[in-house]
Each structure stands twice: as structure tokens, then as C-alpha cells.
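All protein chains of the complex are present and in place, except for one that has been dropped.
Should a chain be cited, it is by its letter among A and B, assigned in written order, with residues numbered from 1 in that chain.
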Amino acid sequence: MRQFLLNRALQSLVVIIIMSFVIYSLIGLMPGDPIDLMISANPNMTASDAAALRELYGLDLPIYERYWNWLGAALSGDLGYSRLFGQPVLAVLLPALKNSLILMGTAFLLAVCIAIPLGTLAASKPRSAVDYGVNLFAFAGISIPSFWLALMLIIVFSVFLGWLPAGGIASNGAGLLEYVKYMVLPVATIATLSIGSYSRYTRSSMLEVLRQDYVRTARAKGASNSRVVWKHALRNAMIPVVTILALDFGYLFSGALVTETIFSWPGMGKLIFDSVMGNDFNLALVALLFATALTLIGNLLADICYALLDPRIVIGGGKA
Amino acid sequence: MNKNSPLFLAFRRFRRHKLAIFSVCVLLSMVLAVVFAPLFEAWLGVGANDVDLYSRMVGPSLSHPLGTDELGRDVLLRLLYGGRISLFTGLTAACFAATIGTVIGLLAGYFGGRLDAVLMRLTDSIIALPLLPLLIVLAAIDLSKLGLPQAIVESENVSFYRIVLIVAITGWTAVARLVRGATLSIKEREFIMAAQGVGAGHLHVMFSHILPNLLSPIIVAVTLSIGGVILLESVLSFFGLGIQPPMASWGNMLTNAQQLIWEAPMLAVYPGLLIFITVISFNFLGDGLQDAFDPKAEY
Partner (left out) sequence: MDRQDIIVSTKKLSKRFNTKVATEKGWKKATVAAVSDVTLDIAAGETLGLVGESGCGKTTLGRMLALFYLPSEGTMTIRGVDVSALKPKQVKPLRQHVQMIFQDPVSSLNPRHTVENILTEPMKFFSSDTAPVRRQKAADLLEAVGLSADALRKYPHEFSGGQRQRISIARALVLNPAFVVADEPVSALDVSVQSQILNLMKDIREEFNLAYLFISHDLAVVHHLADRVAVMYLGRIVEIATRDSLFEDARHPYTHSLLRFVPTVVPNKSKIGKILQGDPPSPIDPPNGCPFHPRCPHAIDICKASIPVLETVNAVARHATACHLQDEINQQSGDR
């Protein structure tokens, strides 16, 4: 068991290190560089000034040396300054992380609370109208473009009905109700997408369990259909569903890029998008790394919990 | 086709799947419509990219069946030409990704051992990454910094190639896993040993004996992934990182729609509706194919 955890943790660490280099290189490939931006901001700079600045910032070094220097600074706590926000990167990042967690966590809980009963209901009456209805809804959920769903919700609830704000977040000091008002549409968008896939997984896992012998035995002993489904089968049907949920757990930390951007929700997703589009290299780099690392760690935690929960997984150092 | 070939039997099962049959019809008519887009253009007498600033955002009329957009371009024509790009991108990228995934999965499953371990660790790692933020960066990088010749960087189709490439290098993981798993089970069957016994080499065994037995799960996986690819293309184009105007795609037609949402909400409805219908049709189709190819569904 310890061996397994160690291996998994080590693997995640290797991926994080590799990804930090990949992301660093990709950011370096984005249009323009900091000196270009300085030049455009200050018309008095000459070409030789620019070259001197490049040397000063180490931008003339090969990519791996620049990466090495950056890594040293980052590990000693110097993550640099955000150009867009004029603040240290970390000061921008942490509030965004908090906002993302609130948004994603709410949507995740909501989706789970709706999808699992929905999927179970569909499985308990296969080929009924309820089953087809849930199936159709699930397919719609996995097929709808998230940004379009967001736009449609805005059109209906903000443009036509005027009930809810089209985007943004409640200002500091506003009441809880005000805060929730801003959350409704983005949460609904994210949850709709997840409900589709979660309810499908629940349904098929449930059907699988209902075919098994002990369920038939329970039926043969005269237990009612709903008792069989909700008492006997549900717990076992949950094991594969939990795997899927655990895999998604990691994504809570990287935010919902599309939804946050459209609703101007100041979370990680929007931060990454804005920093990439706004050439804020320091911020983009650190935000992407944070999102990647946290997602991987989330996945790792989910894996560990899952391994602890499911007695069928044999944990050994050998065959995977 | 031979009436007893496995594919024909699967076809007979598929015909029972009404939703999937309906999806095929929807997709076929959509393909026909976008293929004959020039006919509509001739009929309406305007080009898809013709700007007419005197009739911006007008409602439906005989000369503009679905109205015009913020630059006075005909919405119907742009939807048709956008559909060409979106459908073509989806199909091409999905096939590309499936090809990469199939080769990687075959190699990993067939040879096993260390190669398998390395390839599968790679696959797992890519699956665990937050892909969309990384794709945004990939879509934003400056191609001339990669050392590509200026002619390519500035060519009209570069945004299309870029999208296909981005999807292909990140979208192969699901197919790779699927193909590896199936390869592992098929390579234990005796006909593989029989083929080796009559002198077949590794490549021949992989592509002539194992691959044909994997076609049905691969077809299902590709069909199901086309929807995802079209969604991805539309998201990137929506953010201005995919297909670049004036070339229309369903995604980039929505880019400006958000700004105009108070003035012309319908502009935001049509392209998204088409994306939605296309993607859900591909998903229904994939679901139907899955049932048709499922050996357990022989009832």
C-alpha cells in the first residue's frame, strides 16, 4: 500500500515538473515578449536599449537556462509580478482560486445531488417514459456547447426576464442573497453539463448491478422493486460512479474557463484566459502551473480515496 | 456486401435504433445543405462574406431568410459556410486523433512490457491534465516563433490546420486506451499465433489481424469523439483562438453575438443551435453504433 502511494505521488511529481517546463516553453512562444511590450509603451527606447534590457532580464539565454533561473526564483518564493493587475502574482491568484472553488464546488454538489437520483430512477424503470426522458436530458447535457448554454441563459433570465445579473460577482459587503444571485446562472451552466454524464454513468452502473445474482435473490424473496433498487443495489452501483466523480474532482481547482469567462466570474479559469489573452506572462505561467498541479493532486487524492474504499482493488507494487 | 459478414449483421441491429437512424438523416441533410451552400448563395444573390453596413442586424426577410449580422452579412449563408468548416474540422480532427490513438494503443498492447508502461503513463498523464486552459495557450502561441516559414503562418488556412493539430495531439488518449485494452485481449486468441506461424511479421499481425477486429469499437469511439471535437473547435473559435474571420465557423459567429446580446439576441441562437443539433446527432449515432456492435446485443 505504501509502495503504491509512493509510486503514484512520484509519478504526479514527475508530470508536474515536466509540465512546468512545457508550460514555460509554451508561454515563451506566445506573441510578443516583455521587452516588446516595454518598447510599445515607451517610444523613446532604442534598439540597443532593448537589447540591453533583454540581456538584463536574461531573455537572450537558451530556453532551458531561462527555465532553470525561473525555477530557482519560483522555488525561493519569487513568483513575479502580474502586469495586468500590478500586484504580486500570488495576491491575484489566491482570491481567484477561492472564487473558483466556491463556484465549482456548488455546481459539483448540485450536479451529484440531481444526477444520482435521476440515473437511479431511470435504471429502476428501464425503457419507461422516465428512462427515455432522463436519457434525452443526459444526451442534451453532454452535447450542448457550454458557452452557448450560458448565452441562452443570459438571454432568457437577464435580457428578457431581467431576473438575474448577466455576469460579475457581488461586491464586497453585499448580502448572501446578492452573492447567490450572481452564482445562479454560472452554477446552472456547469451543473447541467455534469448532470448529463453523471446520470448516464449512474444509470448504466445501476443496470449492471441489477442484473447480478444477489439482486435477483432479493427480488425472489419478495422485496419490492423500489426497495431492491434504493436499498440493495444503489450502494454497489455507486462504486464506478464514485470513480468518475473522483476524476472530475481534480478539475474543481482549475475552474471552468468558458463559464467563468462568459459570466465574468473572477475565478481561475477567467484568470488564465485573461492573462493568456493579455500577454501577462508571469501570471499566465503561474496560474496554469497552479491549475495543472492542483488538478493532478486532486486526481491523486481521488485515486487514494478510491483505493481505500473499494475492496476489489488489490494494491501491490506489481502489475497495474 | 456479404450478407453474413459481421458488419452486415451489425447493420441489421443498427436499423432498430430509431434515434440513431433519425440522427443519420439529420446529419446527412446537414452535410447536403453545406455542400450545396453555393447554390443558396446564387439564389440569394449575395456572398457569404459580403458586408452591407446599410442593413445591419435586420430581421428575417425574403432576401435574408434569417436576417443579417452586425456587418450586414446574411446569417443563413454564414451558417452554411460555417457549417462546412465546423463539420470538416470535426471529422478531420477526430480521424487524426483516432489514428494516433490507434497506433499508440496497438503498439502498447501488442508489444507490452516497457513500451506499454511508458505509453500508458503518458496517456494517463495527459488525461489528468486540465486540458482547456492548456489548449487556450496552444491556440494562442505565435507560430513564427516556432520557426515556421512566414508563408505558412500568414496563409488563410493556418487557423484550420492549427485546430486540427491541437485536437489531434490531445484527443488521442481515449482511443489509445480503448485500442490497447482490446489488443491485449485479441492478441491472446489463437489466430494471432496462427498468423505468426505462417510467417506474418509484427506489422502484418497488428494491422491485418488485430486492427480489423478493433474496427467497431474504434468507429464508435470516433463517432462519439466528433461531437467533442466540434464543441472544442467552437469554444476556441468563440474565444477568437480558432477559425479566424472572415472565414465563418459556428463558433466564431458567436464571438460578437455576446456583445450584441441585448440588441440582437437571435444572432446568438442560430449557430449554437446548429452546434447542439450536430453534436447530439453524432452522440446518438455513436450510441446506436455501440449497441449495434455490442456482441452481447444478439437478441
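FYI, a contact is a pair of C-beta atoms (placed from the backbone, for glycine too) under 8 Å apart; a residue touches a chain by one contact, two chains touch by 3 or more.
Note that the structure is a prediction, hence the values are computed from the model and not measured.
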Chain not shown: contacting residue from B:49, B:196 or B:255: B:196
Residue of B:49, B:144, B:213 or B:244 in touch with the missing chain, whole complex considered: B:213
Residue ranges of chain B at the interface with the undisplayed chain: 2, 4-6, 189-191, 193-200, 209, 212-213, 215
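Rule of thumb we're sticking to: only the chains that are shown with their structure count from here on.
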Residue ranges of chain A in contact with chain B within the complex: 11-12, 15, 18-19, 23, 26-32, 139-140, 142-148, 151-152, 154-155, 159-160, 166, 250-251, 254, 257-258, 261-262, 269, 272-273, 276-277, 284, 287-288, 291-292, 295-296, 299, 320
Interfacial residue positions of chain B with respect to chain A in the complex: 120-121, 125, 128-130, 132-134, 136-138, 140-142, 145-146, 227, 231, 234-235, 238-239, 254, 257-258, 261-262, 265, 268-269, 271-273, 275-276, 279-280, 283-284, 287
